[in-house]
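Only one protein chain is missing from this complex, and each of the others stays in its spot.
Right, subunit A next:
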Amino acid sequence: MLYRSHVMVCGGTGCTSSGSDEVAERFIEEIKKAGLDKEILVVRTGCFGLCELGPVVVVYPEGVFYSRVKPEYVPEIVEEHLLKGRPVRKYIYGESLEEKAIKPLEETPFFRKQRRIALRNCGVINPEDIREAIAFDGYKALAKVLTEMTPEQVIEEVKKSGLRGRGGGGFPTGVKWEFAYKQKETPKYVVCNADEGDPGAFMDRSILEGDPHSVLEAMAIAGYAIGANHGYIYVRAEYPLAVKRLKIAIQQAREYGLLGKDIFGTGFDFDIEIRLGAGAFVCGEETALLNSIMGKRGEPRPRPPFPAVKGVWGKPTIINNVETFANIPPIILNGGEWFASIGTEKSKGTKVFALTGKVNNTGLIEVPMGTTLREIIYEIGGGIPGGKKFKAVQIGGPSGGCIPAELLDTPIDYDSLTSAGAMMGSGGLVVMDEDTCMVNVAKFFLEFTVDESCGKCAPCRIGTKRMLELLDKITSGKGEEGDIEKLEELAKTIKATALCGLGQTAPNPVLSTLRYFRHEYEAHIKEKRCPAGVCTALLSFVIDPEKCKACGICAKNCPVGAIFGKPKTPYVIDQEKCIKCGTCIDKCPFGAIYKK
């Protein structure tokens, strides 16, 4: 059936959390009421990227972008826009409004600098309907590979593209495939690592939710290239929506003969099984992941042997991350040279980032390698909210580092980020403003690593714990001369001796904050002062009796009832009870409350 208009309602996790299900239902209901249900189709899509403004609704063919849509706006949008053809300006995303016109989505600042390859179908198709994926070239690359190319040619094309692993390490994908291809032992396996454990990252989840078929197709291509007939997707059980959509996608692909026996009548068999993770960050490390797939504790083991030689069930296995796989079909269809023409000399193509933290446009973005951090944060991200000053951006999660304002013009590529003391990681970009304490940030990540260390090797199990104790000591005002040096020594030892990637990179958040924000550590230790006003042991909230008008607003808003006073006499804060949340500062109309 042909529809004159499509209402795309984002069904990603961000928008679903802000209520997009109700919005979609309301659209279906109102469109039916208006008698338009034969002309207009409501589609639940994957993530559009601009999660900050969710629930997001885009109406095609015009490409009008409605943001923060509430169910009660829907009747008006249906009546005015869909029935009478007059977009409702007051609900439209402000950046796309011009005086007399409405800009298409692609021309707004958030989208202008982006280039969507891995995310090409996210927000475009209904991920629960394989026909929509096929209409957007889904499985066309698999058909090409099976009918026109030899495995060697497929590997050559991927090598030519310069694609490197998007899960963190950045190992060349084609080389990995070739390695597995050359192994004599069979059967071989293809594994998709969808155990996205970095807190603050949701790239892989968005791809699985928005375009699961791209991953299934790429896994089958990889299977053909290395000679495997079986694939595993290892996905976190904490991602219920992604798991559900994957299951639907696998089922539909089997029904269409795109997975299973004798695909496209070429005699090639390939099927995929889902394996659920049960919450262990270390399982993102490939040897730990292999153990978990086999139903064991997810503990890493030394490499070599690499998984390409001994992987699942001791057989040759390739493990690629979700985003890496999502890049494969376009590479096959457009050629490795096309992909290699995007990006920088050593980092080809694009990278997806989850842009979060203290930035105006939080969400999911995909930019060509070589884009600078400044462009991402200030142009795409729209800068820092509340007129605050930018302090640092954290890249690469618990294995990465913080990059300061001086280095905002660093281009995003594997090597520049590593030399700046961070790493590409899987793509979490957390923006921090002047209110963030860098020592506290380092402590936050160390708490994470200590919690997630599997305990197999001593440097990680004991070393990170000792580092955390030092950071605890510093942030609670008990730091001494020499603590920084101890931290550095521990960090170097752990990096050099830990068994797996988790341990070896665990000290990075400390090392990078020490490199760029050493003065903050020193202020905590020598002056017993937290410059950002975060470390609660080092500060207290007080009311200036001169300025206080005894209005009582602070006491009313205090979430723990720590403020007392009588009319006409200045109020006081009970330091024992105060949780230092800062609500009173925000609420005081006279600016009488301050931190010291």
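Note that contacts are C-beta pairs under 8 Å (C-beta built on N, C-alpha and C of every residue); 3 or more make two chains touch, one makes a residue touch a chain; residues count from 1.
The rule is short, and it goes like this: contacts and distances are computed from a predicted model.
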item	value
Undepicted complex member, UniProt protein name, chosen from "Fe-only hydrogenase subunit HydC", "Urease accessory protein UreG", "Peptide/nickel transport system permease protein" or "Sugar ABC transporter ATP-binding protein"	"Fe-only hydrogenase subunit HydC"
Options A:133, A:207 or A:293, residue touching the unrepresented chain	A:293
Hidden partner chain, touching residue among A:60, A:264, A:444 or A:594	A:444
Touch criterion as defined above, residue of A:45, A:436 or A:464 at the omitted chain	A:436
Among A:24, A:51, A:105 or A:573, residue touching the chain not depicted	A:51
Chain not shown, touching residues in subunit A	13-14, 16-18, 51-52, 54, 197-202, 205, 237-239, 273, 275-281, 292-298, 313, 354, 356-358, 362-363, 394, 397, 428, 430-432, 436, 444-445, 448, 454, 557, 559-560, 579-583
